[in-house]
Structure formats: C-alpha cells, structure tokens
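Dropping a structure here in structure tokens format, bear with me for questions.
With one protein chain removed, the remaining protein chains of the complex are shown where they sit.
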Amino acid sequence: MRIEIKFGGFGGQGIILMGNITARAAAIYDGKNAVFTPSYGPEARGGAASSNVVISEEEIDYPYVTNPDILVVMSQGAYEKFAPILKDDGLLIIDEDLVKLKNGEGKVAKIPATRIAEELGKRIVANIVMLGFFTGVTKLISYDAIKKAVLESVPARFRELNEEALEKGYRQGIEWQEE
Amino acid sequence: MRIEIKFGGFGGQGIILMGNITARAAAIYDGKNAVFTPSYGPEARGGAASSNVVISEEEIDYPYVTNPDILVVMSQGAYEKFAPILKDDGLLIIDEDLVKLKNGEGKVAKIPATRIAEELGKRIVANIVMLGFFTGVTKLISYDAIKKAVLESVPARFRELNEEALEKGYRQGIEWQEE
Amino acid sequence: MKKQIKFYSGNIAAAEGALVAGCRFFAGYPITPSSEIAEHMALRLPQVGGVFIQMEDELASMAAILGASWGGAKSMTATSGPGFSLMQENIGLGAMTETPCVVINVQRAGPSTGMPTLVGQADIMQARWGSHGDYEIIALSPFSPQECFDLTIKAFNLAEEYRVPVIVLMDESVGHMFEKVVIPPKDKIKIVERKKPTVPPEKYMPYKAEDFVPEMACAGEGYNVHVTGLTHDEKGYPQATDPEVQDRLVRRLCDKIRKNEKKLRDIEEYEMDDAEVAIVSFGISARSSKAAVRLARQRGYKVGLIRLKTIWPFPDEYFEKLADEIKKFVVVEINYGQIKLEVERNVGRDKTFLLPKMGGEIHKPDEIYRKIKEVYNGN
Amino acid sequence: MKKQIKFYSGNIAAAEGALVAGCRFFAGYPITPSSEIAEHMALRLPQVGGVFIQMEDELASMAAILGASWGGAKSMTATSGPGFSLMQENIGLGAMTETPCVVINVQRAGPSTGMPTLVGQADIMQARWGSHGDYEIIALSPFSPQECFDLTIKAFNLAEEYRVPVIVLMDESVGHMFEKVVIPPKDKIKIVERKKPTVPPEKYMPYKAEDFVPEMACAGEGYNVHVTGLTHDEKGYPQATDPEVQDRLVRRLCDKIRKNEKKLRDIEEYEMDDAEVAIVSFGISARSSKAAVRLARQRGYKVGLIRLKTIWPFPDEYFEKLADEIKKFVVVEINYGQIKLEVERNVGRDKTFLLPKMGGEIHKPDEIYRKIKEVYNGN
Amino acid sequence: MKNNNWKDKMKYWVKKELKPPHGKVYIIKDRCKGCGFCIEFCPQGVLQESEEFNAKGYHPPKLVETDDKKCIGCGFCSLICPEFAIHIEKEEEKDEKTD
Amino acid sequence: MKNNNWKDKMKYWVKKELKPPHGKVYIIKDRCKGCGFCIEFCPQGVLQESEEFNAKGYHPPKLVETDDKKCIGCGFCSLICPEFAIHIEKEEEKDEKTD
Amino acid sequence: MEIEAKSHPLDRYLRAERIPHIWCPGCGLGTVLNCFLHALEETNINLKNLAVVSGIGCTGRVAGYINVDSYHTTHGRAIPFATGLKLANPKLKVVVFSGDGDLFAIGGNHFIHAARRNIDMTVICVNNYNYGMTGGQLGPTTPLEARTTTAPYGNIEHPFNLCHVAAASGAVYVARWTSLHVRRLKESMKEALNKKGFSFVEIIAPCPTAFGRRNKEPTGLETLKYYKEHSVIKHGIDPAEADIEMGGDIIVGKFVDIEKPTFDEAVHELIKKARK
Partner (left out) sequence: MEIEAKSHPLDRYLRAERIPHIWCPGCGLGTVLNCFLHALEETNINLKNLAVVSGIGCTGRVAGYINVDSYHTTHGRAIPFATGLKLANPKLKVVVFSGDGDLFAIGGNHFIHAARRNIDMTVICVNNYNYGMTGGQLGPTTPLEARTTTAPYGNIEHPFNLCHVAAASGAVYVARWTSLHVRRLKESMKEALNKKGFSFVEIIAPCPTAFGRRNKEPTGLETLKYYKEHSVIKHGIDPAEADIEMGGDIIVGKFVDIEKPTFDEAVHELIKKARK
C-alpha cells in the first residue's frame, strides 16, 4: 500500500531532515520503496518548510504527496496550511506546545517534542523526538531502521543525545498506541 | 540578357569599388537591373581581391558570377585564378603592364591603366582609368552613367582627377572598339 | 516627398529600414558578416538623434536593447551565429517581459566559428528554440536588399504590435549583395507604435491583456512598473511558485504568436497555380530556386516556388492544406535540413524532399533544376 | 567489491555516476535546481584526485570543461535553463572540435528566470538546436535517481565514444527527489575511454575518421594538434573558404550521430504489447504516465507507455514503424509541445495528441488517465 | 503632506542638536523578525526584547522603561531595521502619527 | 643538430661582445611583404629596398653594399621581421647554412 | 511607551503589498534598502524619473520592493540593461542594485566596461561574501579560507577587492561601508546619487543563513558586532590597500571622488554635432 507522509514546520526546525531520515530508514533499512521530496519555496529563505515521503511495497511512480495519510506538524503555520489536505481518516501528529488545533480533527497524536528536547538540553533535537514519536505511533518504520538512519545523519559527538531524543519520543509513541 | 562581369586584382587597387560603381551605374543611372557582390576571403587581409557584377534587363535571381562574360584583371594572380572560368567567347580586359598572358586567349583588350594613372599623378586612380576603358570597350554602360557613379563615390577634391582618369580610359576603349 | 532609389547592400538597407521604422537605439558588437549594419548605424543614428553604442559583447548588446526599449526607444541589435548564440538568454528575457525589439542575424556558415565570411542558413531552428523554456518569437527572412529594407520595417512594426523580439534572419549573401532599393515616400510607409496605457497608474495592470498583448508603460512615465523575468502575475509581480500563474502566462506568451499565425503569415507564391511539385525556400536560396523554377518551367515541368518571408511562426495550416494539392515538396536550404523538418511535419515524410547545402556557397540554379527533375520523375 | 545501496537525490546520484565514469574535472556555476551537483563535486572530486572549480559564469564553465577534456580529463558541468542558454556557443565549439564532455541540465520552469525552484521540461528542443549552425549532440533523460546515476555514466561513455558533448536532460523533480540507488560493483560497470592515435605524430591526421569518429590526441602527448572552431580539414587546419571542406566536415559531424541513431536508441516500453494508444513521455512525466497506464489498464484500456531515455537523436524510424500498429499517441510533457512535434513528424498530426503542462508542477496520474480516456474514446 | 513633514524632520535630525532631544518610538510588531539590531545598537539602550510572540513567532522590541524619555530620537534604530518595523518621531515636533 | 647550433648562437648574441662582430644576412625573398621594418631600424643602415619584385609583388630588402662587413650581427632585423623572412649568422662562427 | 504602528513613513517608497520581504531574519539587505530609501527621502530626485535595475540574487530582489519603475533582469545583466535604459532616456536617474556575485562574477565584464565608459549610473553592491540566493556558494568576494557549499575545504581563491577593481576600471565615485554604518552609508548613497558619472557603493553585509552559519557567525547580529570591532574608516586611501581578509579589519570610507566626462554627455554632444 502507498502511504503518504508530510512533515511541516518552519525553517531551522530540521523538517527537511525528518523527511530524509524517514524515507531513508524505510528504503535502506526496512527494504521498502520510499521516495523523499523536499518542498522548495521560491528561494530557500527562512519561513515555512515542509517535506514529503511516500512509502510503498510496490514501485512508486508518482513521487509527490498530494493527500497525506499522516501529517506531522511542528508549527501553527504548517498546521493551517496542510491540515486541509490530510486524508479524511488520516493521522495528525503535532507538537502540542506549538500547534493549537482549530476544529474537531480526526485521529490526533500529540507530544511536547520541543519541550522534551529542551529538557534534554538541546532544542534542536525536537525533530528527532518527534521522529521517535512518529515511529512509535505509526509503526510504519521499524525502530531499528529509524535509529540507524538518525545516527548516520548526525555528527558523532551528538549521537548519544540524538539517540536519547529518539527513544524518548518513541516510548511516548508506543504509549500513545497502547492507549 | 544576363551579363556577368568579374573584376580581379589585389588589395589596395580598389577592385571592390570597381564592381560597386559599375553595378550602381547600370542600376541607378541606366535603369537596368544589376547586382554587385564583393568576394570575401577568410578575412579581409591584403592579398587577392575580386568583385562581381551581374547586369540584366530582366530580374536577376542568382546573384553570383560563375562564368563571366567579361573579366577585368589588374594582377597576374587574378588573371591566373579567373581566366579559366571566363566564358569561351568572353572578353578579357587587362592592365597590360601587370598581366602577362599565358596561352592564346580569345578576345583581349589591353590598357596600361596603372601607367596612365601614374602619369596623371595618382597611382590609385588606375582602377578608374580601367573603368573608363571597360566602359568604352564594352558599351555595356553609358558613359554618363559611369561618370555619375564614379563622381559620387569619390571625395569632392578628387573629382577632377577621377573624371580625367575615367575619360582617358574611356577614350582608349572607344579606340579599341573602333579598331 | 517622393520615393528615392538607392544602391544598397542588404546590410545597409536593413539599417536604413530600421531608421525609417523609428529605431533610435542600437547596441551591438561587431561580427562578420553583420558588421556593416553596426557601422552604418554608428554613422547614421546620431544624425537622426539616436544613440549608437558598441557594447563589450553580445550578451550586453541584447540586454542593452531591452533596457532601451523600456526607456521608450525602438531598439535593435545585429549579429551573426556566434553572437546570436550568446544573445539567447536575454532573448528569453525579452520574450518573458514582452519587450519590443529587433534582432538581425546575418547568418554565416556554422557551427561554431565555421566560415565567418561565407553564407549559411542554419540558425533557423535556433531562432525559435535557442533560449530555454517555452516561448515564441517572430522571424522574417528577406531575399534581397529591397526586402532587407522592407522586412526590417515590418520587424519593428510587429515587435511593437506583439511586444516580442522579432528576428530578421538574413544571410551573408543577401547582406553583402548590392542592389537597387526603392525607398517609398515617408507617408507611404506604415509605422506602428506601441500601445500605451490609457488608465491612470493606480488602475494599470502591466501584464493584463485583453487581446493577448498588454499595454506598455515605459520608465519615467509615472506608472512605477515592475518588470521581471520571473514568472509574474498581471501586476507584474513575481509569483514564482504558483503553477497557475505560470500556466496563464506561458500560454499567453506562446499563444499571442501561435494563434495569430494566419495574420503573421507572409508567403510569396511563384508559379504555384498549376504546380505539382513545390519548392520551399527562403532568403538567398529562394533566388536560386526561382531561377531553377524558371528553367524547369521552360522545359515543361509544373513546378512552383513557395517562398517563406515569415519563417516563425511556421505556417502549419497553409502547408497542411496544400498537401492535398501538391504531390511533392522540395526544400532548398543552406543547412542540413531544418525547414525540411517543419514541412515534413505538415505534409508527411513521403512527400518531402531535401536539397541541402552545408554552407559556404549557395545553390546553383542548375543543381536545383536537376533535383526537380529527379523528384518530378519520381526517384 | 560488491554492490552498495544508497539513498540519493537525483542530483547526488548524477554526481556519483560521473565520478564512477571517471570524471576528474568539474567546472560549474551555481544555479537552482542543479547546484547540489556542483556542491557534491566540490566535496568529492578532491577525494579522488580530481579538480573542482567554480567559474565566473556558465560561458567560462563550458569553455573550461572543453579545455580540460583536451587536457586529457573526462569533464563535466551542470546547470539549469538560464545557464544552459549561456553555454550554447561553446557547446557548438565542443561539437565542432569533437570534444568529449558531459553537460547536465536540471530543467526548471522557464522561459527566462521563470520558476527557479520548480520543475520544467521545456529545454528539449534547445538541447538540440540551441547553438548556431548544423550540429548534433546526444541527449539522455533519466526518470529516477537510479537512472541519474546510470545515464550519467552512459553519457560519459557516449561522449568518449562519439567525441561529442552529451547532454543529460534531467528535471527539477528527478534532481531533487531522493530514492534508493544501487551502485553495482566496479567491475560490473562498463567504462569507455577515448580512442587514442596509434600512429606517430607525423602520420597523425587529427580530423580524419574511418568510422565517423577520429582518434583524439590531447595536450602534452606530443602530437602538436591544432584545434579550431573554424571549418577545418582533416589535418585540423582552418579552411574557412572551401565549401567542400565544410560539406565533408559538417556532414560527418551530423551523420556520426544521425546514422547511429539505432545504436543510440534507448526506449523503455511498458505495457506496449497489445497497446492501441501509446503514451510518449520521459523524465519525471514518465513516472506520472506510468501510474496513469496502470490505472487505465486496470480499467481495461489498452494503453502502453513509450519512455524515451535517449531523446536526441530522436528515434524517427522507431516511431514511423509504430505508426502502423498504434492508433493514437499521447505525448505527456512539461512544456507546450516539444517532443510532440517530433512524434507528429513521424506518425502524423491526426494521430498525435498532447497533454502539456507549462511547468511548476508535474502531471497527476489522474489527469493523464482522463486524457487517455478522452483520446481512447475518440474525441 | 504628512510624509513631507516627516521628510523635513529627517533633514532636521541630520543637523547637530544643542540640547538632547527626545524621540517617540513606533513599532510595527508583526513586521519584526527579531534580528536584535535595534536593541543591540541603540546608543541609549532604550530597547529590549519583549516576551510576546508576534504573528511570525518572533519577539519584537519594546522600551526598557515605560518612561521613554531616554530615547534621544537619533533614528539609528529606524535606519538599521531591516524590516521597516520601527520608526521614530521627535518629541519636540508636534505629535503626529505618520500613518 | 643544425638548429641546435643556431640556438647556441642566439644565446651567444645576447652577451655583450668586446670587439665589433660581423653578421651574415640571410633573406627568404618570397616571404617578404615589404614592411620596411628591417631597413628602417637596422642600427647600421645595412639594408635597403631592392628594385626587384618578389612573387607577392613586394620589394624585399638587400644589402646596401656588396661588402657586408657593416652588419654587426645584432639580430634586430631577424627579431623584428614579421614574416620570418630575414635571419642572421655570426661571421665568427664557421659558415653553415641553416636550411 | 513604544507606540504600536501599522505602517512606516517609508512605506510610500515601497511596494508595501509585497512587504514582508523574502529576506531572512538578520540579513543585511533590509538595512541597506532602508538606508537607500532614507537617502532618496533626503535627495531631490524626482521619483518619477528614478529607475532601479537589479540582476538575480537576494540583493537582486531589491528592484521588486521599491515603488518606482524597476527592472529585475537576468543574472549579471543589470548594468547593460541599465545602460540601454539610461541612454534611451537621458532624463532618468538610474540605480543598479545587486549582489557581489551578480555584479562581479557573471556580471564582472559589464561592470568594468560601464565604469570605463563612465556611464551615468549609481551601482550599489551588497557584498555578503557569497551567493545567498542559491544557498551559499563561493563568490568572487569570498575571503580566503572561508567555507562555502562549493568550498567545503575552505576557499583557495583570492577574492576581488571590489573598490580597487572599480577604481582601476574608471569609476568616478567609489566608497565602501558595512551595513552597520547606516548613517554614513546613507550619506554616501546620497553623494553617489548626486554624482554625475559611474558611482559605486559597496556595502559589506551579513548573510547569516548562507554564509554566516558556515563561518562562525550564525546570526546577523554577531556579524554586525564583528563589523563594530573591525571596521576602520580611512577616507581617501588608495583602494588597493583595502583588501578584505577573514578575521581582519574591514577598511571602509570614500576612496575615489573625481570628475570625468560621462559617456552620456559625450554621446549627446556627438548627436548635436552630427545633426548640424
């Protein structure tokens, strides 16, 4: 089955990296087919950022995300921009401190990813916390795979921190699942 | 009838101007159709020069000279290069001091144009002497027409000299004709 | 005022035509065999109050004539193959920003430096496709000094009417050949001026077009126009991430030429009334072709000549219709088959024959006549 | 050594392909959406002993890779539309002097600056006709990061084999998309090296070719070669006023590609066995097209896909033959009809349908499917 | 008209003043991108980052004290702000909003 | 070999000589385009225009006197000739044609 | 208390509907534009006759924000475009506003030739040491050893000293400031605008997003602090002595201010003669 995932937030949050890691984990370590496409504005200046991942057991022809099955947002702007294209029965994942839900959504999973990251001492690993959460919640990707993909994306000296961030997020994801 | 004329010599003799004047005289002052095409080498550096004129009462389609009816040459090089393409019954006009004929030619008209020009005090009007001669010999163009065309091509202060040169040549041409 | 008769080369005639059309700015860079145009403009423009500037290269020349056009002047440049290649990016900018201007390409034999002083006709496709992206230009091809004069005037008129770069595709032979040129009295020459906005600045939409072509406000006229090579909306502002804006813009840019093909069509038909075989040609090649048709007619061949004066937009419809009447088409051109591809597209490959020349010389009427015979007799 | 699996964008994959093919010189100028290629080469080339240089513009980049090729290196540049326009003159020099090199054009939406970060496929015709004069190049079009890797290697091989600039016509979508890329073991990858002269310098004729492609002696090898963009004889010397030399040279330059079309042909046929309607597409558009074919097949339409991997030389003969079997051709491309013109030339206008996009987005499979239905049902 | 007044004022600032003047600080909060230039380089240290977020998620500047007499109206903040988010009115002039 | 000899000679000329040397003048007549550079700038006035025409129609230079001892073999003519039409051999060296 | 405002006195010089601009937080470009608009305020230029021409780049977007006739051309070609504009319409005041890459990499030739000809225009170059728009590649002004996306091992190319090149090419007015020197910059811009002939103002400005963050100045503020510590004003020195090095002082000031006949004057003189 073809699964479409969209990540959204603003520049500096590492949104592009989230898409890249997710798709790489699926493709390289889980042996599925996966395509990642970053979203480019007129120029790569600050502002809104988003990235797209398609995962499938079959060949992926059309590579873009048009109606995401899963929408992961880390800013109010991204939420407002992309929520309308989320599939009717799609899953919304948000950083609960950064996004205020507007109208009755369907399935929603929340985590204070940025706050958790700050607690870990590095605000910039919020995206990794979120990736862990996403993995736990959706089970789309094996934990092993995402972990490998995360670790090879970060400089050696930040490996431990990132692993912790990922795990924290992942555990909350599992919990959410079990709820 | 279509008449093809080729002028040949070396750079600095005013060969290009001869073609231009001849064709202009025919076209503007004699009311015929005429095309003039200069001949360009790989670059416009010294060396051989030639120019081509086609005159006709009818429309002229193909503008180049391939088999001249009349060949006017002012250098040995030009003579050797172009004599082979002169029509079988074509007319050859030469500066007799500068061109040594090789094998039995057909119709030939000779004039010591450069010597005459030197006698007039300006070697560079040799081409105009030759044009006068050409006019007298061939009667292709009216004297009036060639005179107008010559005079509008030269700076005011050289008008008289050029008129004299033209006339000298022309008279010899008429004489040649009468012989 | 009455008509004058001059003895001009094609290059001089084109320059004089430009002056008559109202050209008051020329920026160029010398290149054989077009340099006489620049030289003549350097002499003549100041006499009529215009500006001549020799730029540092052809990129600059092309950019400068676009600037001058927005400064309110009718502007032009002239070049040959290598320079034409260098102009392509800014021809694209001209098409995108809808800047009226005229580019003369006196074609020599290529590719690359090739034969600088000798004839070629191999920049035909480049004139249409040389810049990146989808766009359309107009290209005209004169076959005599007289037509160099006439079609250069027409080029300026079309540039203003359609707000598009117009290419005059001359060739070395036509450019360097001298012939009689009749200059009609001024009042007999049609001159087109660009459409100016009729609304006040607040209401003006620089890229909104009723009938394909928007009105044009130049610098200093108080309209505070923004002009960009980015995809832009009707206000002229960049909208470089909106595919709908792109769709509307690019379609209009192309369609303003494509949909007006019939109006832009300019074809001379010679002995076509009962023709079974048609020669298709243009520029200097059409002169040889005409001579060949005369020859062939004398010998009883039902042959005619279709001479393209407007090369782009290509008259697809015209050829499509003709395909029913004419048995065979022989394309005579000084290249390895360019217009031939266009003809083929319209009349079919089996009906299309090519008599190419790689450049450096023009066809002799004889060669064409032989080809006619061969094609006519069906082998 | 065994195969590796990487997760690369098309741009990175192309750069890695170049390195595997033996590219040891890259000169470029940044431009979206191709810059990652330059950036990756800047990082990687020094690691394999190659030279990266960022030049002052695209004119310089193109000239530099020609120079490097004569210096003995396999060389490459990468750009997008505006830069590609600027390279045209020196692509012509490359064709004329038969200099092996690779130019990647990651197409964005044009014309002019257009939409710098978004997809287009409108430089197809430019790739063939962008420089003045008659010449031929080879152009390949990958539709996935894997193919960016594979076809870049192939591009280098063809450049060396045919001594011609080879264009890799990517598009922004393929360039920026990340996907699995399999890097085969080294010994499984075919690498072609240029043919070197086998005779001593006195006997060497640098532009004499037995079989279309002459042997190539580079600088410092003792052959004292003269290389010129002027029309030249077999010795390599300028003969810029001899139409016969021109004829021989230009015919060979063109025919070495044209006459090898069949060898150069590279087409993927998908579901074509019993197809009545064929989609013709390439690059990213072919991915949407493939999805559409799947959709249509599920609903019983006998539709197939012809995906062009080699775009130039165009497979005329292939289409001409197919025209007897296939009822209708639908060309799906992100431009206003370019490959469509080529298809039309071969199969006829009545059989050719176009589903264009002006750029900034790719076709949705749905749209294509609707077009298939429409064409299939005959309106 | 208003704008012209403002223009005159600008010219006025350029002149050297004898007694320390005062300035009134205007801020267009939603334009601010939080670069901190105005805060860092105000010669009087008049400005500081506010806690509030603007629509873009940045903290626009605010006055350090509610008493804004410390601002000498030098206009530096107004000149350096990359976002046209801050401007000044001289106190001596009669109070007049610029918008 | 011959060429190498010639090369050695060139190097030798560059050195300052103590006693005035002599030079032998070689002219390739048909290469000359009659620019007159060698004639005008020969420090010894050794050369003059000949009356004869060469194949191209120019007058190549010749020595002023049949006695060519006036030439000091300075090599200036050989360096300035645009046509590679003139070159020099030093007299002291054993006479050896260069072609 | 600060007063909340909705608009800015300079808004009338801006295409206000296009604000906020695209530039990053901490980018120097907004400051430079701000100074330019202030300079316009304070000169007597009739805005109707002002035309701004830009090439492509972050700086190149300036043309799109100023509410006058403005032209956003192709990369590197702002100057020849502006040359045509000015020569076709001599009453225009023409300002070229563009980046170091646009004006001195791809556009370098046009710059030196326009300076040579002394075309009457003002060229304002924002030098942020790199190509901001395309994501931070090496540029002709990138200091030695600096890191960029295309110089991952550190830059090995000697950079241009733009003011020196301008002076050697023939510019009649040459000045350099940083984007911290807002007052002097504004004054310099006024001088340049009032100067007849080819005037050139270089502004060293932060590009935190593409350059700063790879070179230990991740915010514009840090870069401005660097300017504060390292700028040295030296009016009138030979610009040859104002090279810029990583970690070194930045010499700023007005280096050239001379008189020379302009091309524009000469050409209109010539026309007068030819028409007689």
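In this document, chain identifiers A, B, C, D, E, F and G correspond to the written order of the chains, with residue numbering beginning at 1 in each.
To be clear about the criterion, contacts are C-beta pairs under 8 Å (C-beta built on N, C-alpha and C of every residue); 3 or more make two chains touch, one makes a residue touch a chain.
All values derive from a computational prediction rather than experimental measurement.
Visitor: Touching the left-out chain: which of D:L230, D:I267 or D:A323?
Guide: Only one listed residue reaches the unshown chain, and that is D:L230.
Visitor: Looking at D:N11, D:S34, D:N90 or D:S288, which residue reaches the missing chain?
Guide: Here the residue in touch with the unshown chain is D:N90.
Visitor: Since one chain isn't shown, list which residues of chain F touch it in the complete complex.
Guide: Answer for chain F: residues 3, 6-7, 10-11, 14, 24-29, 31, 33-37, 40-41, 56, 58, 61-63, 66, 68, 76, 78-85, 87, 97-99 touch the chain left out.
Visitor: Residue-wise, where is chain D in contact with the chain that is not depicted?
Guide: Touching the missing chain: residues 24-25, 27, 46-51, 53, 55-57, 59-61, 63-73, 75, 89-90, 93, 218-230, 237-238.
Visitor: List the chain G residues touching the unshown chain?
Guide: 105-106, 108-109, 112-113, 116-118, 140, 153, 156-161, 164-165, 167-170, 240, 260, 263, 266-267, 269-270, 273-274
Please note the rule applied: only the chains that are shown with their structure count from here on.
Visitor: Can you name the chains that touch chain B as well as chain E?
Guide: The common neighbours do not exist; no chain touches both.
Visitor: Looking only at C-beta pairs in contact, point me to the busier pair out of D-G and E-G.
Guide: Between the two chain pairs, E-G has more contacting C-beta pairs.
Visitor: Just how far, in Å, is the C-alpha centre of chain F from the one of chain D?
Guide: Centre separation, chain D to chain F: 58 Å.
Visitor: Could you give the separation in Å between the centres of chain C and chain D, each centre being the mean of its C-alpha atoms?
Guide: 29
Visitor: Please tell me the distance, in whole Å, between the geometric centres of chain B and chain F computed from their C-alpha atoms.
Guide: 41
Visitor: Where does chain A touch two or more other chains at once, residue-wise?
Guide: 41-44, 46
Visitor: Which parts of chain C, given as residue numbers and ranges, touch two or more other chains?
Guide: In chain C, residues 59, 89, 93, 115-118, 228-230, 238, 240-241 touch at least two other chains, as defined above.
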